[in-house]
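What you see is the complex with one protein chain gone and the rest in place.
What follows is subunit A.
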Amino acid sequence: MTAVTNAPPNERSHGGQAPPPPKRRRLGDLKVAMIFLLPATIGFVVFYIWPTLRGAYLSFTEYSLLEAPKFNGLDNYDRMIHDSFFWNALVVTLEYVVINIGVQTVLAVAIAMVMYRLTRSITVRAAILLPYLVANVVVALVWYWMLDFQVGIVNQGLTWLGIDPIAFFGESNWAIPTIAGINVWRHMGYTALLVFAGLQTIPAYVYEAAEVDGAGEMKTFWRITLPLLRPVLVMVLVVTMIGSFQIFDTVAVTTRGGPINSTRVIYYYIFERAFTRFDFGYASAMAMVLFVILAIVSLLQIRLLRAKESDLA
């Protein structure tokens, strides 16, 4: 890599006196630190740890919400294996995540690059963040109206252009891409800002060196920007992908799992089982499986993309 070999010697890795280690751990601050940590810890335990443990327990029970839970071992997990709705939900969710994260990440990097090269204007940055500031449900409803088959403005526009109107939410093949698209619209600005922040950490000298070496715009992007952006991208991918797997609200206010089962994503299915069909034990079991899937996906991403190392070092 031209960029790295041309970099000036890194001060940190080439000696320079490290500060002397502190002689004594300041245990005196511990008490105060604990007091400051306490509120966050209480919140974490009460709202995260406890519900997670209870969810794990309930996943081994038959629990209708209105009667006490009955322990039934691995029954729920066994049912899951034979439940075609569960597998369908996983496939649908995966389809959503692939479209959502794929499109969103590409667009976010593109927007960030354009901003980085063209403007540092605070106004532009704020404007790009705007969709993210609107509540999810509102965004979903507004798009639901705009994409209405008969009275929506988008289909009126398509008709005007001579294209047949599209049943965005009604056609099985369109429903997931439509919902994914709506969430791309809402989140890409925010993601772009994260990437933009990452771009600013890339030192200017690397680009200067590339220019001296005669690298073109595209080559610079592929050979310098993207590799140096990797740690930030991994963080962005992990966070957005976890969020993406948890798609719920857009489905809940628009298609509610339909048409047929084409948008019955895993979160929505869990919700349906738990709160409309009172099958809380089974819903908990599915939630545990989702938890494991997310943990594995995140670990894989961090491992495969070597998040801890930066090419700058």
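We adopt the following convention: contacts are C-beta pairs under 8 Å (C-beta built on N, C-alpha and C of every residue); 3 or more make two chains touch, one makes a residue touch a chain; residues count from 1.
Keep this in mind: contacts and distances are computed from a predicted model.
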Task: Options "ECF RNA polymerase sigma factor SigE", "Branched-chain amino acid transport system permease protein", "Potassium-transporting ATPase KdpC subunit" or "Sugar ABC transporter substrate-binding protein": UniProt name of the undisplayed chain - done: "Sugar ABC transporter substrate-binding protein"
Task: Hidden-chain contact residue, picked from the options A:Y116, A:F149, A:F221 or A:F248 - done: A:F149
Task: Contact residue for the chain not shown (choose from A:F60, A:F168, A:F196 or A:Y268) - done: A:F168
Task: Given A:Y77, A:W185, A:F248 or A:F278, the one touching the chain that is not displayed - done: A:F278
TODO: Can you list, in ascending order, the subunit A residues touching the missing chain?
DONE: 64-67, 144-145, 147-151, 167-172, 174, 255, 258-261, 272, 275-278
